[in-house]
Structures are given as structure tokens and as C-alpha cells.
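All protein chains but one are shown in place.
Moving on, here comes subunit A:
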């Protein structure tokens, strides 16, 4: 089959067109293809900009400024490897899929070395396509590769990059709402980038309710599990805490087998919260009397962790969302200033012999897909989220 080619959306783009090569993955909401971005000949670009009097030059200059610090990896001939994410139509009767719009909306604004780069967007027939930088590895794959050992410095490096990406999102009032190792993508030079913004949304308006049906179950915070419809940065921080633990344990820290079971799993690991641990939890919509589990010191489970690492992890896994650190606080934690220094990205462990990807494939259907359940709908408000939940139970 002749590879398909699509022109860039703006004339003064540094890419003239994109070539779709082959399918590399398929999720519930999108199909991902690998491909190439073909550069606009320098002369043509110069001519385009020189003859333009509609402000394109200013725009290009402004675009350039925000991309300083973001490495641009190209082939010797100037082509750039890309991923094309083609969004499935979804509920066609309502036109363009709104989670696709939401993902594009968010990624257009987030330009940061630790956030996946959205290069362009185009539509073909009635499909929306996002042109993204190509990242073929993720943290889940590395965690699953039992041939590689992680040092404390490696874990610190991944945590640092994750938190930098998360801080950038939160500074733009955007919640990711689906942080998990599978969505922490890794570039060829070892840089970690947040990916899959399909659940992301802007936050901070106290008058707007949000759905609690977000975040893959094992990384879902207790306030979400109790049906909170007003929440904030702390839901992402809980997930980062779970990822931190998973990097040390090399298996998911709190793998609940169902949505109700997840709370039990958390309580078993961290102890059932008391009113003092989490004032106000009784007022959450789905609060009920919990089975009491004693609090076990995390030290018993994380025997090799340094005290500073444990302190940071514990703070991110506090029951009271208001007590969890912000990404900014976490980055200022002494864990990041103490020895060992974080490993430079280029020297981080790789998926040696592809053992990690094979392990992931062998597991068959992504077990996390099951844990994900149905995507929440912020608009439908609480009532609808409850309906969804009843169906799931």
C-alpha cells in the first residue's frame, strides 16, 4: 500500500507534509501510526516568511521561543520520526469526539521537555489526527524488564522528570488524570515525557463539577474512589506516589481487583484513615463505614528505600488531599538535593533485549485497560457518574 501523505496545517510550518507508515498500536479511543514529518525546503520557508505580511514571522518567532530546551531529533536528511494518532469517531451522533478535542486543546498549550510534543493537527475526511513526537518506549516496559536493575539514582531521575512534567501541567491549570507508568513515555535519549492526555482537563473553577471516574484504578486516589466531584492537583500527586512505589517494588503497589476492592487494597497497605488523618472524608458522596486495617510502617515493605525517598513517597500518599505536596513542593523536597544525584537521562536503563515489551505483550490484553473502566464524563455530573458506577459493579 502506498503510504498516505497529509499536508501541514499552516503554510509557514517547518514541515511540509506528514507520511503515515504503519500501524503501531490501537487503543479504545485512537489508532496510532508511525510515520515521518517531511521538512519544508529551507528556501521555500524563507520565501514564504519573507513575502508574508500577515504576521506569520512573529508567530514563528514566538513558537520558536517556547520550544527552546526541547530537543529536536531528526534524521540526517532532516526528516523527523513521528507518531500520528488518529482519533476514533466515538459517538458520531454528537460530531467531533469531545475527548479528542480536549486532548488536542490541552497539548496545543503544553510545550515542555517532559511533556509529549504535539507537532501539528490535521483532519482527513471526518477524522481528527494529532501529529506527535515518536516515543516508542514507556516506563511500564522498563519496569517489566526483569533483566535490568534500577539504582536509587535511576529512580530519582525518572521521578524528577515526571514531577517536572506534572508541575508544568499544573502550572497551566491542567490535570492529567491518568498518570501511570504506561503513560510515562521515554525518548531514545532517555528523556521521560508525559503522554496520553485523553483524560486531561483544566481545573480550578470551584463552580464546575468534575467526574470522579478518572485515573486507572490502581493509581486512583481515595477521594476519587469516594466519589469527589471537586478535586485538584492532589489526584495526580497520588498517582505519582503510586508510580514512585512501583519503581521501587517493580510491581504495582496497590493493584485492586475492582473499584470497591481498590479502597480495601489501599487501606490494607496504608491503614484505614481516621477522622484525624483526613478531616471531612465523611462528607464525600460515597463514604461508608470501612473495615479497619492497622497502619503498617511502609519501611517494612520498602526495605531498601532511603529515608528521604520514603518520606517523599509517604507525603504523596497521604489520605488528606490538602496535605499532599504540590509538584512544586515535591521538587523542592530534600530527596532531590541529597545524594545520589539523579542519573543523566542518556544513562538510564533501557529495555534490554526488548524483554520488557515482550513481557508486556505476553501478558496479553493490557491488564490496566480493565482497570480503567469507562471514561468519565465531566458534563454528565454526579448523577451520571453514579449510573456508570452502578453498571460497573
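As a working rule, a contact is a pair of C-beta atoms (placed from the backbone, for glycine too) under 8 Å apart; a residue touches a chain by one contact, two chains touch by 3 or more; residues count from 1.
Everything that follows uses one rule, which is that contacts and distances are computed from a predicted model.
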Identity of the absent chain, which is to be given by its UniProt protein name, from "DASH complex subunit DAD4", "Cyclin-like domain-containing protein", "NADH-ubiquinone oxidoreductase chain 4L" or "Exosome complex component RRP45": "Cyclin-like domain-containing protein"
Hidden partner chain, touching residue among A:65, A:288 or A:337: A:65
From A:42, A:101 or A:322, residue that would touch the chain that is not displayed: A:101
Selected from A:9, A:28, A:151 or A:274 as touching the chain missing from the view: A:9
Contact set of subunit A toward the excluded chain (per top definition): 9-10, 53-55, 59, 62-63, 65-66, 68, 92-96, 98, 101-102, 104-106, 108-109, 111, 121, 123, 126, 128, 171-172, 201-202, 204, 208, 378-379
